[in-house]
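Structure below; questions to follow.
Shown here: the complex without one of its protein chains, the others still in place.
The block that comes next holds chain A.
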Amino acid sequence: MNNFWIIFWHTYFSKIKTKSFIITSLITLVLIVGLTNMSKIIDVFSDDEQGEKVAVIDQSGELFAPFKEQIKTINKDVHLQLFEGSEAEGEKAVKNDEYKGLLILSQDNENLPVASYKAKSIADSTLPATLQQGLQQIKTQAAAEQINLSQEQLGKLYEPVAFNKTALEENAKTEEELNQARGLVYVLLFVIYFAVVMYANMIAMEVATEKSSRVMEILISSVSPIKQMFAKILGIALLSLTQMAAFLLIGYYFVKQNLESMEGGFFEFFGFGDIPVQTIIYAVVFFILGYFLYATLAAFLGSLVSRIEDVQQMITPMTIMIVAGFMIAMVGLNQPETTFITITSYIPFFTPMLMFMRVGMLTLPAWEPLLGIAILLVTIVVLAIFGARVYKGGVLMYGKSNSFKDIKKALQLTKNK
C-alpha cells in the first residue's frame, strides 16, 4: 500500500480509538438526544404538578366568577380558588406551599378592577402574566360597558388591520420562511464553527505532538513531509465526517420522531419542519471547504512549534479569525442583506460561515455562492502549496519558536540555494 494511505489510515484509526475522542463524541451525542427530546423531558418533570393553584380574595364580590371563566379560556392549567379568610391567612397559606400565589381583587372608584398579586417569588413571570391578561380583558369589557360601547363596536376596535405582504422577487422568502431559515442557519453555523475550531486544533496538536516527540524526523526520512501533511489533513477530515455523520443521523432520527408528536412549537420555530435540502448541501460543502482552509493553516502553524505548550499560542490568531467570522455571521443573521456582510462573505477566511449564512437566509443568484466557493478553493490551493513548504522546513526546526519570523526561516530551510 502506498505510504500516503498508510499515514491516512493510521491517523484515522489511532485518533478514533483515543479515549478523549470517544468521550467527547458520547457527551455530544447525549446533548443531541437531550436537545431533540427537550419537550418530552420537560413534560416528564411538569407532569406531577397538575396545574397551578391560585387563591383569590374577592373584595368586590362580583369579579371572581367572570374572571375565573376568562382564565379558563386562556390557560386550563391555572386553577383559581376563592379564599375565605383574611389577607394574612392567605399569605400564610402561600408560604406553606398550599397555593402558588395569592390574588386580591377589588374595584376602584370608577368600578374598574384592581388587583395585587403576592407569591413567594415573582421570578416566574408566566403565571402573573396570565392573570394580568385575564383581568385586562375583564377591565376592557367593564370600561366598554361604561362608555356604552356595544360588543360589536368593541370587536371592531380590536380587529387587526389588513396588511398583506408580497415579495416581488421570485422565490423570495416570506417573513415566516425567513424566521424558519434563521433557526436552521443558526444551528448549522454553530456546527460549522465548532467543527472547524475543534478539528483544526486537533491537526495542530497532532503535528506538534509528532514534532515534540521527535518522531517527526524518522517520519520525514521515510515519507515526504508534503505527502504526510495531506494524508494527515485528509485522515482527520474522514474522522470529522464520521463524527458529524453520527451526530446528524442521531439528531435527524429524534427530530423526525418527535415531529409527529408535536406539531408546531420548538422545532417548527427552528425551521426543522421541512428542512430545505439546498441549505444542508451548502452547509456540508462550506463545512468541508472551511475545514480544509483552516486545517492546512493549522498544520503548518503546528509544524512551527517545538513544544506542545506553544501550540495554542501559535494558532490563536487563526482561532480569532474563525471567531470573528462567526460573530459577523451572527450579526448578519438579522440583516443578511447589508453591504458589509456581502463584501466580507467574499473574504476567503470568512466565506465558509458568511456565504453559507447568506445562501441559507437569502435567495441568491447561483453565481454568488459559486464565486465564493471558487475563491475559497483557490485560497486553499495557494495555502496548501505555501503551507507545505513551511511545513517541510518547520518540522526540522527546533528551539524557541513561537513567532511568525519562523515562517521565513522555515521557508529558507526548504530552499535550495
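Quick notes on this structure:
We adopt the following convention: contacts are C-beta pairs under 8 Å (C-beta built on N, C-alpha and C of every residue); 3 or more make two chains touch, one makes a residue touch a chain; residues count from 1.
Methods note: contacts and distances are computed from a predicted model.
As stated in its UniProt record, the chain not included in the shown complex is "Sodium ABC transporter ATP-binding protein", which appears among "Putative Zn-dependent peptidase", "Heme-copper oxidase subunit III", "Sodium ABC transporter ATP-binding protein" or "TonB-linked outer membrane protein, SusC/RagA family". Residue A:Val215 is the one among A:Val44, A:Leu82, A:Leu157 or A:Val215 that touches the chain not shown.
Only one of the listed residues, A:Asn3, A:Thr28, A:Gln137 or A:Thr319, touches the absent chain: A:Asn3.
Within the complete assembly, A:Leu396 is the residue of A:Ile74, A:Leu241 or A:Leu396 that touches the hidden chain.
Considering the whole complex, the residue from A:Ile74, A:Val191, A:Val223 or A:Met330 that touches the absent chain is A:Val223.
Looking at chain A, the residues touching the absent chain are 1, 3, 6-7, 10, 14, 210, 213-224, 227, 396, 398, 412-417.
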